[in-house]
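Quick one: the structure is below, questions incoming.
Removed from the display is one protein chain of the complex; every other protein chain stays in position.
Up next is chain A:
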Amino acid sequence: MMNPKTQNKVAIGTLYGVAGLVVLILLALLGYILVSGLPQLSWHFLTAPAKAFLKGGGVGVQLYNSFYLLILAMLISFPIALGAAIYLYEYAKDNWVTTTIRTAIEILSSLPSVVVGLFGFLFFVVKLRLGFSILSGAFALTFFNLPLLTRSIEDSLRTIDTTQREGGLALGLSRWETVTRVILPAAVPSILTGVILSAGRVFGEAAALIYTAGQSAPALDFTDWNPFNISSPLNPMRPAETLAVHIWKINSEGIMPDAKAISSGSSAVLVLAILLFNFAARYLGKRLYKRLTSA
């Protein structure tokens, strides 16, 4: 039998080892992606359209598509998630209806994204005849994003103390006024953090988009901002391959001579963007909290 002191040392050592291993794997992955990808990055690579057969193509359109899709998906899913979270946490009584809703959200959030993609294909692309389009992709991403976002907003509301709600009500504010004028402003920093983090996940999503937003990126005319024109960047009905889908595509069927380099470069851009989201979430969340509370 070991004495408690040795036992303690062994336990702590093991835990450090495991934690270190995780960090090491993460660093190795990041390092590999960045080391092989960063040299490919240039202004040309980030802005030029892709080429199908020749070398020297860029990811400009894909990068733009990723952001446009992200914004559309967020515009659709955020209001719904906010409403759902407010209803669930501030209004709903604990009964079988809310239990059912919560279970549904749990199940939805654990659906493999490729299943969401296939559902999106059958329903939006085929049934609703939206075709392979940004809109189909945005709806699919909404399905993918909604449960996560709802849960994160609900958690944000939970962090606001009950005494704040009582304080609002005791001042003669209605329930709605208390929620919108006291609780939400107080929860903004943490809601924002949740939104940015989920944006990172949406940004890197590929499987849900392959069958909905499509795998082709028609050239865009960045001087044409009429959303009804097919080459306009704003047109939501055009097919739009995103960066994550592009990576998958190149690796499975890319025939350009510099496929490997483009794939590495795209991965680096993707990873950098997601890292940026994460740091922005931390930074903005902290700053906003400080500004709102000056604590």
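Convention: a residue touches a chain if its C-beta (ideal position, glycine included) is under 8 Å from a C-beta of that chain, and two chains touch if they have at least 3 such contacts; residues count from 1.
As a convention for this text, contacts and distances are computed from a predicted model.
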Candidate names "Succinate dehydrogenase hydrophobic membrane anchor subunit", "NAD(P) transhydrogenase subunit beta", "Phosphate ABC transporter ATP-binding protein PstB" or "Cytochrome bc1 complex cytochrome c subunit"; UniProt protein name, chain not shown: "Phosphate ABC transporter ATP-binding protein PstB"
Of A:Val182, A:Leu197, A:Ile247 or A:Val269, the residue in touch with the unshown chain: A:Val182
Residue in contact with the excluded chain [from A:Thr163, A:Thr223 or A:Ser252]: A:Thr163
Selected residue (touches chain absent from view) among A:Leu34, A:Leu173 or A:Leu284: A:Leu173
Residue ranges of chain A at the interface with the undisplayed chain: 93-94, 161, 163-174, 177, 181-182, 185-186, 292-295
